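All protein chains but one are shown at their positions in the complex.
Chains: A and B, in written order; residue numbering restarts at 1 for each.
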Amino acid sequence: MGKIMLEVNQLTTKYVTRANEDVYAVDHVSLKIEEGKSLGIAGESGCGKSTLALSLIGYYFPPLHYMSGDIIIDGKNISGLDPDTVRKSVLGTDVAYIPQAAMNALNPTRKVYKFIEDVIHAHGLDMTNKDIYDMAHKRFEEVGLPEEALLKHSVELSGGMRQRVVIAISTILNPKVLIADEPSSALDVTSQKMVIKMMREMMDKGMVKSMIFITHELPLLYNVTDDIMVMYAGQIVEKGTAKQMVFDPVHPYSRGLMRSILVPEAGTRDVKLTAIPGTPPNLKHPPAGCRFADRCKYAVPACKVNAMPIMEFEDNREYRCGHSVQHLREVYEHEDRAE
Amino acid sequence: MKNTLKNVFHSPRFLVGFIIFMVILLTVLIYPYFVTRDPLLSLGKGFLAPGTYLSVYDANNAPTYRMELPEAAINRLESAIPTEDRQVMLDFLKVKGADVSGVSTANDSLDDLLALWKANYDEADVKASKYQGFSTQAQRNKLRRLNTSILASEQASAMSLSKGEGDAVAVSDTDYIKVNEVANAVSLPLGTDNFGRDTLTELVKATGVSLIIGLIAGTVATLLGLVVGLLAGYVGGIVDDILMFIANLFTVIPGFVLLILIYYSVGQAARGITTCALVIGFTSWVWTARSVRSQVISLRNRDHVNLSKLSGHSLFRIVLTDILPYIASYVVMAFILQVSSGILAEAQLSLLGLGPKTTDVPTLGLMMNWAKLFGAYTSSNAWWAYFPVIGVIALISFSLNLMNTGLDQVFNPALRD
Partner (left out) sequence: MKTELNNEAAVKAGPNTEGMNQEQLRQLEEGVSLKIDRNKDFSNAPSVLRGEGVTRIFTTGKTRTVAVDHVNFNFHKGELISIVGESGSGKTTLSKMLLGLLEPSDGTIYFNDQVRDISTGAKKRAYWKGIQAIFQDPFSSYNIFHKIDSVLEDCINLRGGKNLSKQEKYDMMTEACSFVNLKFAELTNKYPFELSGGQMQRLMIARIFLLKPEILLADEPTSMIDACSRATILDMLLKLRDETGMTVIFITHDIGLAYYISDAVYIMEHGKFVEQGPAEKVILEPQAPYTKRLISDVPKIHEPWDLSTVG
């Protein structure tokens, strides 16, 4: 077992709506990532995956509020720090964050290398501009970006190139955890592949020690991360390796998600595509029992009453359901045969 | 719809603006029922300061009542020797070297001050010597005038006393009359203007007229802008090009210059308030048209408009049901701003002497113009002739803009907190 880079214990954060109601978008989430590993987070829109990303970087601004739990990055607990401290001493060095629209965040009037100077100066590192430029040049070379990109304005770069440049800038200080929230969803497939390739290389070369990758595109997640975690209504419902999660999901919700995957591969035309009925519960008033019970094909009355804890099974896998793993597998097998 | 209205009135900004505006509007509507006098009637000549004016003739005939006011005598002196004069007296006494300790310009030390003055003032001495601060002829003259008026006021009260002792129609310093029993008393809270017109009555009338001008100008500008903007935006192509060319012409020629030219060529005789309002309206539609057009262009390609087209609806119906409701809130806001700027434009024009013809009705701008022409700002120092007008213009403009930002907050989700 490698060194733990990120450990999150029972993290709970909430949004306060305009009507002053509390929405617990991240509800007692715990996770661990080892050095050199990556974790994917999947789930439908509104499940709290993007809020989890914001919560993990410790950057709390209304309407998002920290409630409880720990975020420990390489032994340093950053939970509950004020945003200014987080910006100065955590962002960039411990955690780097790349949102979906990152590529549009660069000030169009400045050249790319200027942003790198900003990052270095903001962290109070003693380097001359010449040193910074050389370092940036070296880094760009390592991740396969052309040197010209440094001397251009962001608007002169294509979308995919811009996104890669932003990732290179955010990780220039070799953060311990990189949190990428849909970093390639706004790009065409070829640019997406380039972004993914670069991120993989950065992991391999140790420029980034560990990574959390958030997307709703499951085939992408399968190809990018080691482990996958499925979130539903602010909670983790299942966790396992990418392979286990895609080919052997246990939780009924994960199974529903995996059965909505469409890829252009031989044989996939004959699988049955399924839909999960209904909509996720309103988190202003979360249900008392299992949060998925209302949409679950296998729910029994008890599911709606008893709150489900997350339970470990097999080797490092976790799930949150009232039925036993063995039982669920039997039911699934039965269903598959019937098809 | 109901909900939107509720939201609008929950916005504190809108509410404050709305209340101010309603107070102004109600005053304009109700005031004429209480004061039925023609607002342009000349009561007297020239500026009269605010106050209540009693007819001396009627006051003589009014029943008198006897009252012993202990402070009556001193009040008389006080009103005869104002504080500024007392300060001059004090300054002179100091320079003269008199002992002024314990003497001030306050009412209760007026007796001491007068006694000191009488003891120290010597006309010949002042003429001959040059006291510091009283060295010029003008300053010496002022002192002389002051002395004369002090003596005169003392003599006057003495005279009235002596008159009272011997005469049959005695006017005693203890005689009083009741203001409501004087047949002719005029209350002028804001005095009169240069023509001797009651400024308050005139101001209320002028506010009403200016509001009508703003309303007409705003309606014309908004309707014109809306039609041009909708056509240019939705139809596009050559229609857009032509309409925007015209709009550009109006933009390039400064609106105000155009306004002045049109106004001048119309001639003063034909310039009623409607003409004034129409001219303002016809020169200020451009920006409404531009912003409506840009909004319509962004709406034109929305899917619901495409679907409406696919459903075979006519252009007229699409514009009316699929475009107009989406920009309605914006148009209301533009209208409010147009009303406000219409009132301001009239004030500006009138101030330049290009307002409606001057014999019929007052407007806020005309009142400013008159005040300027007859020196209310300068020689007469008649603040009451222009300051309330400025105040009303500012209040109207403030309330309308406040309503507008309130509406913006409700309708523009980006501005909600």
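We take it that a contact is a pair of C-beta atoms (placed from the backbone, for glycine too) under 8 Å apart; a residue touches a chain by one contact, two chains touch by 3 or more.
Since we're looking at a predicted model, the values are computed, not measured.
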Which chains here touch the chain that is missing from view? A, B
Using the touch definition up top, pick the residue from B:60, B:172 or B:321 that touches the left-out chain. B:321
On chain A, where is the contact patch with the chain that was removed from view? 44-45, 144, 188-190, 192-194, 196-197, 200, 216-220, 222-224, 246, 256-257, 260-270, 272-279, 294-295, 297-303, 306, 322-324, 327-328, 331, 339
Contact residues on chain B toward the hidden chain run 302-304, 306-312, 314, 321-322, 325-326
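In the analysis below, only the chains that are shown with their structure count from here on.
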Approximately how many whole Å separate the CA-defined centres of chain A and chain B? 64
